[in-house]
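One protein chain is absent from this view; the other protein chains keep their places.
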Amino acid sequence: MDGLQSWFSYVFDRWDDILEATLQHARLVLIVVVAATVISVSLGIYIERRPTLRNAVLSIAGIFLTIPSLALFALFIPLVGIGNPPAIMALFLYSLLPILRNTVTGLDEVSPAIVESARGMGMNRRQQLVRVRLPLAWPVIMAGVRVSSLLVVGIAAIAVLVGGDGLGSFIQGGLTRLGLPGSVESVWVGTVFIVLLGLVLDIVFSVVQRFTSSPGLRI
Amino acid sequence: MSDRPMIHLDRVTKVYPGSTVPAVEQLTMDISQGEILVLVGPSGCGKSTTLRLINRMIEPSGGHIYFDGEDVTDVDPDLLRRRIGYVIQQIGLFPHHTIGENIATVPKMLGWDKKRITARVDELLDMVGLEPGQYRDRYPRELSGGQAQRIGVARALGADPAVMLMDEPFGAIDPITRDRLQNEFLRLQAELKKTIVFVTHDIDEAIKMGDRIAILGDRSVIRQIDTPERILAYPVDDFVDDFIGSGSTLKGLNFERVSSLDLSDYPTLVEGEDPQRGLQMLDDANREWLLLLDREHKPLRWLRRADVERGGRELRQRGQHIRAEVEPNATLHDTLEEMLNESTGICCVIDNRGRYQGVVEINDLTEVIRKLRAEAKEHYDALEATSV
Partner (left out) sequence: MSQPTIRLDHSRSTDDDELDLAVTAAQTTTLRSRIVGIWLAPFGILALVAALLLYYTSLDLATANIQQRSALDWSTKLWPQTIEHLTIAFWATLLVIIVAVPLGILLTRPAFRGAAPWVLTVANSGQALPAYGLLILFLILLGQGTGTVIWALALYALLPVLRNTMVGLDQVDRATIEAGRGMGMTKRQALTRIELPLAVPVIIAGVRTATIINIGMATLAFLVGGGGLGITINSGLKLQQNEVLIVGAVMVAIVALTFDWLGAVAERYLKPRGL
């Protein structure tokens, strides 16, 4: 097909730029997801056994997801200026809920009999959490991290609209040069490579999950 | 072994806030070193609560708990629990640890060195009948229910605690495996001599497992606490009687052996002796059946008067074939079983070479029951007299 061929040659020609944009995009996502995991898991552990606080925090985190992305990005501009920072702040808030909710649910679902026997053997709270409850909740938590990262990969496309970088620049480039040669291919590159990046990240995280989970937990 | 009880509960009470009625009320109880005390009672009587008060999984609202003389009511509960083995019905093995790691949990917490831990894990796996090389590195999800509970017991024994608390440990297991596990556990206990508090709702399990049984009523009030034999012989009130249920007398027969009976004389005739003598003995004793023994004094046949007087075949081919024979170490329960199979209703007692020792009849059994009951009553009357 002609169109496909021209697309592939476009990709081939601009490979360096595409790679650079992909790495920028990946960097954005990873910074956000790692930070969100650390904060969400800690917060999740804290609120898991405090029902009212738990519902309040989960509601608030959920509220962030309802705020449209461009709006949230824009709201951070007065605070941190334009470029990547407002995007990172907003993306961070988006990525909290899936991980937070999964941390809470994962810890909840650990069988009470197991926790009872851990406690009955003389483990204090910290030991119960670190040696028993977290390892058993880990697969669920990692599932949340994966959902989060896919979410962030997609939304990060808009970072360019507030002055940031990433693969969104190819989409924007295509838009501004609409009608000129290469514009359609540019938009396709942006879109396709973002989806591909999402797939790659998902695979990476599932490998990480496999290596950090106990063999005893695999069905 | 000291006289001091291993575990002493002194007026322990548990009241849940918002509730006016205590779940456990002023419970005072002693558990001696090396014994299995079974807490048994109807649902909701608080037996699990009582058990969990001992290792402070539930904190008492009042009273004191003594552990080998030491008051442990206010010590750090986590440290206390590392000195007690705890086995629960759903077992609670850690699925993300290997079986070996599961068993090593408490020793690791106590800081044992690696070599000691490995040796101990293998020792325990051996003790519960699972080959260490095969099972040490497997995961709990690969185990059957019976195997899993064996590991649960092994894990509880990890740091060699003096005391074990077991909350319906065999409740979730099928009856055949349960029977086997109970027997294995009793064998283990004969070797290890731990102090064990065991909770069950099944009176038969209590009778089988317990050195002493505590029958608990509402608010964990002790209705009767005694050896199984005495409780079966003499339930102190209707509550206990109802709880034990029907068949308690039969069950009580499990605890007596033929060897404890005084075997009285019975008309016997040795082959070759003059049959008239045998008939004479029958008349003197006013009995229907004569026991024929061979020259080595092994029981051969049951003969009626008519069988003896009638001519024809040899004596040993007349009369009734003998079905019921027991040795002195047999329980009276098994003896009764044998008796019911014998049309004469009489069970022969033989020694290990098969030679006649005596007979057991239904009278002997009712006499035993009567005696046990009388002894138990005496015991309780004496107790009442001293406490008044």
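Chains: A and B, in written order; residue numbering restarts at 1 for each.
To be clear about the criterion, a residue touches a chain if its C-beta (ideal position, glycine included) is under 8 Å from a C-beta of that chain, and two chains touch if they have at least 3 such contacts.
Model, not experiment: these values are computed from the prediction.
Considering the complete assembly, chain A touches the hidden chain via residues 48-49, 51-52, 54-56, 59, 63, 65-72, 74-75, 77-78, 82, 107-108, 112, 115-116, 119, 125, 147, 150-151, 153-158, 161-162, 167-168, 171, 174-175, 178, 183-184, 187-188, 190-191, 194-195, 197-199, 201-202.
Keep this in mind: only the chains that are shown with their structure count from here on.
Chain A and chain B have Cα centroids separated by 60 Å. Chain B meets chain A in the complex at residues 55, 57, 77-84, 86, 88-98, 105-106, 109, 139-141, 152, 155, 165.
Those residues of chain A that touch chain B in the shared complex are 111, 113-124, 127, 132, 135-136, 213-217, 219.
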